[in-house]
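Excluded from the complex is one protein chain; the other protein chains are retained at their positions.
Chain naming follows the written order as A and B, and within any one chain the residues start at number 1.
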Amino acid sequence: MTKKTVFAGFGGQGVLMMGYVYAVAAMRDGKEVTFLPSYGAEVRGGTANCTVVVSDEEIFSPVTSSPDYAIIMNKPSLARYEGMIKKGGIIILNSSLIKTDLIRKDLEVVKVPANDIAKELGSDRTINMIMLGAFVSKTKISTLDSIMNGLTEIVKGKKESVMKLNRKGLDIGAGYVIKGAK
Amino acid sequence: MTEKLLMRGSHVIGETAALSGCRFYAGYPITPQNELTEYMAGAMDKLDNGTFIQAESEIAAINMVIGASMAGARAMTSSSSPGISLKQEGISYLAAFELPAVIINTMRGGPGLGNIAPAQGDYFQATRGGGHGDYRTIVLAPASGQELAGLTRAAFDYADKYRIPVMLLGDGMMGQMMEPVELPDPLDLDTLPPRPWKLDGAKGRPSQFIRSLFLDTTVEEDHNWKLNRKHQNITRDISKAELFETKDAKMVIIAYGTAARIAKGAIKKVREMGLKVGLIRPITLWPFPSQELIEISRHLRDFLVFEMSTGQMVEDVRLALEGRGNIHFYGRPGGIISTPDEISKVIISLYHRQHLEED
Partner (left out) sequence: MTTKVFKRPKYLKDAIFHYCPGCGHSIIHRLLAEVVEELDIGERVIGVPPAGCAVLAYFYFDFDMGEAPHGRGAAVATGIKRILPNNIVFTYQGDGDIAAIGTAETIHAANRGENVTVIFVNNGVYGMTGGQMAPTTLAGQNSTTTPGGRDVLRDGAPIDLSQMLAITKGSVYIERTAVNSPKNIRRTKKALTKAFKAQMDGLGFTLVEILSPCPTNWKLSSLDSLKWIDDHVTKTFPLKVIKDEIENRSNLATEAINQT
């Protein structure tokens, strides 16, 4: 099993952090992992994206032209990646910012109003955990606990209240999938 | 060994350098390797006896490394292609002085300013010495995060053992990518062999000097042959390649670094289709693992060299095989990262053309 996931959005939406947390979680799950951020001039402001490959065996190419999954945080990223996603792939959309529907009918879509949920939670910083919650719950590629452990490992020393908020975001995101929201 | 960490390639190099006794780093900003320079600023600062200098130029940085190495330190500099061109003056002197030093080249698209995407256009420059004069540098080509750690440690050890500059030749992707890595144990500097040649003041011994000027042509000739004997020893001792699925192969791809990873992905695909293809991945680019190639040429004829350039290593393959076998080439220069799909198409087409399915 090798699954390639693209995370894409604006700089500042925590896109790279999302991929990083997922990659650390998968590594602790005992998987092979690569995390490749877009880099260079384009990263300094503007769009941000990263590719995370998770596999049971040695990973050859950390890049992909046809990801299995995509977490799409804004409209320009949808325009860029919709055509690339593998047939039958899964796309998690931030529906707070993306109001349009997909053109393709062969993809599974989970719409998560992450910005709205985050606003209710009182912290914009939970957006990426909300999306990760939906992603993990839909794909079963990792677990919510693993993601939480990954986050804890990365942000060592963050206040307990912040971590509780992140956990809440993760659970709400996951709940969105379970509820069968389309 | 420590626990597995998910680390960016450039940070793996930096942390391994510090764990390997590197106590001096000088560098100059250039993309896509700024993360390494920034990491070294922190890593050297954390040590009691570490020095980090953001130099005024690549030229100054390599010359500071010369000074630190003369003074007996394990020293390193890093850059990306255009900056490595500037360092070549100093690398030539390091070779002439027989000083150990480690140089990291995170290759990007070129020539000129090029771009900041991963590329392999500096192969000739790296493996042919790069600067003026008759010399070589050891060139190591990592292809994974774990190998970055291993080869960074090896780079310092080879540099010391042979008193020679060692270059780690990676690319933008190797530097940026994060993979799980187990870092090596910290090296106890006291366990390193003494450096009787170093300059630290003529206390309790006669004064000594380090030079590269040999106006007497016979002395310069002797110096050149001495370096050449060292090069021969290195070639005999450290040439290394990874062989992947070569046992029953009818064709092998030869690729290094990022290109080798993509090639492996392609090989996996075509093997599922029943094509018998393997990979030779040179880990040392200089010395080039010619023996491994010759060995394999005993039971197959077709070699496909794949590089992220218009064809540089392919010349070493021809030199190694000396007419044994058919050497094919596929290249994507300019910072293009091929996909395994693209390479598998090339393989299938070649397989047909060479009638390998008939054997």
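For this structure, a couple of remarks:
Operating definition for what follows: a contact is a pair of C-beta atoms (placed from the backbone, for glycine too) under 8 Å apart; a residue touches a chain by one contact, two chains touch by 3 or more.
All values derive from a computational prediction rather than experimental measurement.
Contacts of the undrawn chain with the visible chains, over the full complex, involve B. From the options B:Asn63, B:Ser80 or B:Thr235, the residue with contact to the unseen chain in the full assembly is B:Asn63.
For the options B:Met40, B:Ala55 or B:Val346, the residue in contact with the chain missing from this view is B:Ala55. Contacts to the hidden chain, counted on chain B, fall at residues 23-24, 26, 51, 53, 55-57, 59-61, 63-73, 75, 89-90, 93, 97, 199-204, 207-213.
Following the convention adopted for this analysis, only the chains that are shown with their structure count from here on.
Centres computed as Cα averages put chain A at a distance of 35 Å from chain B.
Note for the complex: chain B touches chain A at residues 4, 6, 31-32, 116-117, 172-173, 176-180, 261-262, 264-265, 268, 337, 339-341.
Those residues of chain A whose C-beta lies close enough to touch chain B in the complex are 20, 23-24, 27, 32-37, 39-41, 58-65.
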